[in-house]
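The other protein chains are all here in position, but one chain of the complex has been omitted.
So, chain A:
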Amino acid sequence: MALQFEVLGRFNRARAARLTLPHYQCQTPLFMPVGTQGTIKGLATNQLEEIGCQIILGNTYHLALRPTTELIDELGGLHEFMNWPRALLTDSGGFQMVSLLDLAEITEEGVTFRSPVDGKPMLLTPEQSIRFQNQIGADIIMALDDVVKTTITGPRIEEAMYRTLRWIDRCIKAHEKPDTQNLFGIVQGGLDPVLRDICLRGMVDRDLPGYAIGGLAGGEDKDSFWRVVAQCTASLPEDKPRYVMGVGYPLDIVVCSALGADMYDCVYPTRTARFGTALVPAGVLKLTHNAMADDIRPIDPACACMVCKNYSRAYIHSMVTKDAMGSQLLSYHNLHYMMKLSRDLHSSILHGKFPEFVCKFLQNMVLIFTLHIDVFCCLKSTHIHDAYDHRWDIVNPLTVTTGQLVLLDLSLHPAPRF
């Protein structure tokens, strides 16, 4: 095991911890931006440090295609290659194959797919995935799992869960650098609590450095999503980091943290920036909207980032989706927002002010929603009057359901029952 995980503070199930990895001492909860091909959309590594990024995620599948993991290994690993002094995490490569390639086929041996380079059939086995990740050299590497869409039902879910358990043993066996790289196991089992429980027990038995909750954030309804997260965090060991894969909406991160998760990753903040959307305490601000054309305020007047200190919505509006600099500046702001959210979660848990933080987080959404109704298109004017009384229902109608908030509410009270 090449990490230390010390819980520094708790609030019920939520925890603030220090995660010491070979390349960086991180504070959790934390969000990991996705740098698919060894870079995060136009941002220089010193900017990422300035923003406060602690761990960057690299995609094994993409790196294996270009520049190849052999080359990265030969040149001293990904840290050296991209000149990133802090921590890195790589995924197994399996998810990309299943999600990006039509012709991927999963057998007991591994994932068979056609190479996008020359069309030849190729096979990614658990052993191969770990070998690639050993070559890349990230602080945290992920086991190859059998990924199925959460919207699929039936025996395929069960098959995938058991296969994931069989594959974890092959991954552990293939892992050549346990002293410098931490192999995380991934809990599968779809939305079925019984399957999830079997997988949880199996993974915990393997005593891995950390665990991920996989197979979520794939289009399932939010109530099911929270239940799985709550079940998994309740059963995973207290002294190991817990990573919810593919989660990146700020509200989801707050709720998962309340449920005791520690790490998150998603392309959302940088992808949405490229489409002209900024993350703000109220939710999102669409810079492409005509209302921004003459708005001389910063994206978020309360934000201390380089972009908000210097640029108006009007200026960003003129650049987004047109000029490279527009998406660079918005990506910078959005990642800054995510890092600040991570820091606020950590410090509020540490200082026993987690419920206050969560309430303020939700209230901010409500307040700004009502003040800038023209910009935030989710609400109809009839809701404004009721905003304060029924805020649980309207915080963000696109992503929040009453069930989640009940769950959140429960987790903020003593002795939650799950």
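Going forward, a contact is a pair of C-beta atoms (placed from the backbone, for glycine too) under 8 Å apart; a residue touches a chain by one contact, two chains touch by 3 or more; residues count from 1.
Please note the rule applied: contacts and distances are computed from a predicted model.
Between the listed names "Queuine tRNA-ribosyltransferase accessory subunit 2", "Casein kinase II subunit beta", "3-methyl-2-oxobutanoate dehydrogenase (2-methylpropanoyl-transferring)" or "Actin-like protein-like protein 6A", the UniProt record for the complex's undisplayed chain reads "Queuine tRNA-ribosyltransferase accessory subunit 2". Taking the complete complex into account, A:L329 is the one of A:L329, A:L345 or A:V358 that touches the chain left out. The chain omitted from view is touched by exactly one of A:Q47, A:T112, A:T180 or A:S224, namely A:Q47.
In the complete complex, the residue from A:M1, A:L75, A:L103 or A:I152 that touches the missing chain is A:L75.
Take chain A: the residues that touch the chain left off the picture are 37-39, 41-47, 50, 62, 66-67, 71, 74-76, 81-83, 293-294, 296, 306, 309-312, 314-315, 317-319, 322-325, 327-329, 332.
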